[in-house]
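Each chain you see keeps its place in the complex, though not every chain is here.
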Amino acid sequence: MSLIQVINPNTSLAMTETIGAAARAVAAPGTDILAVCPQQGVPSIEGHFDEAIAAIGVLEQIKRGEAQGVSGHVIACFGDPGLLAARELASGPVIGIAEAAMHTATLVATRFTIVTTLPRTLVIARHLLQQYGFTHHCAALHAIDLPVLALEDGSGVAQEKVRARCIQAKREDNSGAIVLGCGGMASLAQDLTRELDMPVIDGVSAAVKMIEALVALGLGTSKHGDLAYPLQKPLSGAFQHLN
Amino acid sequence: MSLIQVINPNTSLAMTETIGAAARAVAAPGTDILAVCPQQGVPSIEGHFDEAIAAIGVLEQIKRGEAQGVSGHVIACFGDPGLLAARELASGPVIGIAEAAMHTATLVATRFTIVTTLPRTLVIARHLLQQYGFTHHCAALHAIDLPVLALEDGSGVAQEKVRARCIQAKREDNSGAIVLGCGGMASLAQDLTRELDMPVIDGVSAAVKMIEALVALGLGTSKHGDLAYPLQKPLSGAFQHLN
Amino acid sequence: MSLIQVINPNTSLAMTETIGAAARAVAAPGTDILAVCPQQGVPSIEGHFDEAIAAIGVLEQIKRGEAQGVSGHVIACFGDPGLLAARELASGPVIGIAEAAMHTATLVATRFTIVTTLPRTLVIARHLLQQYGFTHHCAALHAIDLPVLALEDGSGVAQEKVRARCIQAKREDNSGAIVLGCGGMASLAQDLTRELDMPVIDGVSAAVKMIEALVALGLGTSKHGDLAYPLQKPLSGAFQHLN
Amino acid sequence: MSLIQVINPNTSLAMTETIGAAARAVAAPGTDILAVCPQQGVPSIEGHFDEAIAAIGVLEQIKRGEAQGVSGHVIACFGDPGLLAARELASGPVIGIAEAAMHTATLVATRFTIVTTLPRTLVIARHLLQQYGFTHHCAALHAIDLPVLALEDGSGVAQEKVRARCIQAKREDNSGAIVLGCGGMASLAQDLTRELDMPVIDGVSAAVKMIEALVALGLGTSKHGDLAYPLQKPLSGAFQHLN
């Protein structure tokens, strides 16, 4: 029995549920999903400032998850906030959903399109593409120009805008796959894959399967070199519990 | 029940067995492994010429596997011969073991080392790093300077040279993981991971888990765009059966 | 007297003639052109699958040409199928027409445009640009969206579409030269160069001149290192004749 | 009169003083330096985990500094923790000391060497080189293999190791300048520049002068696009004060 912790880095319980459901929908028989979010932080993540705060929440959950003996962790926000810091803290594997979705896209298509929420988050995706090595595998980046939480307002407007943008991307971008650029879009991937008849990839489910794969391979985060456990230091104030 | 075809692109039955065993060792309960190799071709792959010939054998097996309804395919040679051609031919996902090992390494370490067989194959690895986007994630490439089939001669000499090179790489390369650069090294990864106390990654097992992941996600090779099925054409001569 | 073998990697005799004529039109007084194509294979090349098959035909011709003592080889398909494998097999120089045209374009302009046939072949051109180092020298890639053999149907429709696309590219792309992205376009380069008053480059003729240049310089393919002759191995089945 | 806030992202008061002194030593007549550090956080920064925590302290100080009307901010840790988040929060310019030192080095030499503390921090420098565009301007990276706080232990051992490494780098690296890779090395730059007779660059002083330059030019952080102020959201828990 293996337990995978899926961390929604923002404090939205609704989105944590969306994400948890997407994770559970693909989890293997032997896998339990623990969907969590920080108790304090930001309600949604739409910029570097939001990410910096969210990273602390991610680290708290990583620490807690490690204590519980989880097998691996998913960081379920498309900016992968705190990813390398989380890897230092974890013995098991840690995967971000942007990372998972981008890797997956390169396995089924030569180039992919990203569809995300607010234009101001595009720069984060661009930096991740560069860091992961996929700048030349990305044909286009689009934003629907709605905030993250519009995906949780129940109206379906944001979902429809995502769908419309994907359809347009299929027609115009000369890419073979679409990456959904927000954890809150996790529930859309399967239907869009079917409707568009091309891979539309959600990072949450992709990351869960990647963690399962790494766990089955007996691979955790390398503790040799620059992802070794953080050096022991007296953390002070609000950060003491991270010690 | 899902069937994954693992294609050893050379004609060595011994190596096909090594590879098949590595694949079965990590396959999920619901996965069956079909380990195959071409009936005609090259006994080992150590250069571009060998790869070109092996690619035809790969395509034959892909075609056969598709006819059998396999869920996905692994190309179990570290040069990933015929990968994009195979993707055109397949509806399910196709993954090369170099690709699988490199992707996996970037998930558990910031940089990795490659240890392979003959020096003349290093250029193939370098080109794959560039194509996949991982040039900057590779800290070093090493060759043990023994041919591929030395791994199947039963003497253990090649295996010991791989081990020694990995130990040296751990000391010198400032990388967090090691990628084994030959399908014939598949059986070494677990022991070396334990001995070196850092991830030593075999592409065969990594690719099997990635195929399982893609299948579970409902993702096959994109048929929209440049990986669409090959255009129907009258193939002639020795290639008619690929039609 | 020097003999240059121009290999059309597809089985179309009409295209072999077009290519041979383009080669002969620029060959130096002392150069004889041997225009050949495989007896078995694909009638046209429009994807990676077609390329993989064509590569075998290329290797057969290289082997045959070497036996005949040709001075060098041109691979006359814009994807340069089998290029590095062919270089292993050859003592003399081997040049692909995409390679030749791209190199040539960078010598007469700071950036160039590529005009090719089907959109699905664009990814092949993109990969070659990356492999050869010219990604940043290419301002734009266009496809006329007609199959390769439309260039041989006698109607002139494809030729007119190429012409129109070149004229549009001159107006819009801010590039100084145009590269024709198919061996079947070889006969168009001179007229378009004149009509557009800018270099429109055909790879067949460019490659012939490059081979002549290398031969005159006494340079063959390096046999030191990773392009050394293929290691001797017992090839089996349909590949025995390549031994 | 202009006030520049120099933020030491760790909680070491000794290092804050070193940094403040380096800043004041180069400040223009009209510039006041406010050297601060977070009240809670990490005593030194030697990895991604440390950086994630330090980023919160940086943001607190940015917010406080903005309220005080400072003209600009320096993030005085060589990993530039929280840089883009800080830019969102600030109206004036924000510069990291790695950024400042790297930019400066490219203005006085064609390639530079980095000398830093622990090997595990090298990956952070490598990522910054890539993000800032200077990967090809860096000839070599070295670590003295001592923790950051060794620079504050009064023994001078770490300082001597830095000096020895710089001398060796001058001899071996074929680079024209050396970048000191830690805020705690700020006091060494001038003496080493003189002794080695080549530019040895400290990021703290470089960043102060760059901030002065931007302020004089009337340039603050762009609020058009992806560095606009963080969207207003109800931050919760320990982060409320960042609202």
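Chains here go by letter, A, B, C and D, matching the order in which they are written, and residues are numbered from 1 within each.
We adopt the following convention: a residue touches a chain if its C-beta (ideal position, glycine included) is under 8 Å from a C-beta of that chain, and two chains touch if they have at least 3 such contacts.
Quick caveat: nothing in here was measured; it's all calculated off a predicted structure.
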Size of the entire homomeric complex in copies, 4 being in place: 6
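Keep this in mind: only the chains that are shown with their structure count from here on.
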Touching both chain B and chain D we find A
Chain C onto chain D, rotation angle from CA fit, given as a multiple of 5 degrees: 180
Which pair, A-D or A-C, has more C-beta contacts? A-D
Look at all chain centres (mean of CA atoms) and spot the one farthest from the centre of chain C. D
Whole-Å separation of chain centres (CA-atom averages), chain A against chain D: 30
How many Å are there between the centre of chain A and the centre of chain C, using C-alpha atoms for each centre? 44
Sites on chain C at which at least two other chains make contact: 119, 122-123, 130
Which word fits how the chains touch one another: line, ring, star, complete or other? other
Which chain pairs here would you call touching? A-B, A-C, A-D, B-C, B-D
Residue numbers on chain B that touch chain A, as the complex places them: 26, 28-29, 84, 87, 93, 95, 99, 103-104, 106-110, 132-137, 170, 174-177, 190, 193, 196-199, 201, 205-206, 209-210, 212-214, 216-227
Name, in rising order, each residue of chain B that touches chain C in their complex. 11, 39-44, 46-53, 55-56, 59, 82, 84-85, 87-89, 119-123, 127, 130-131, 147, 225-226, 228, 230-231, 233-239, 242
In their shared complex, chain B is touched by residues of chain D numbered 119, 122-123, 130, 135
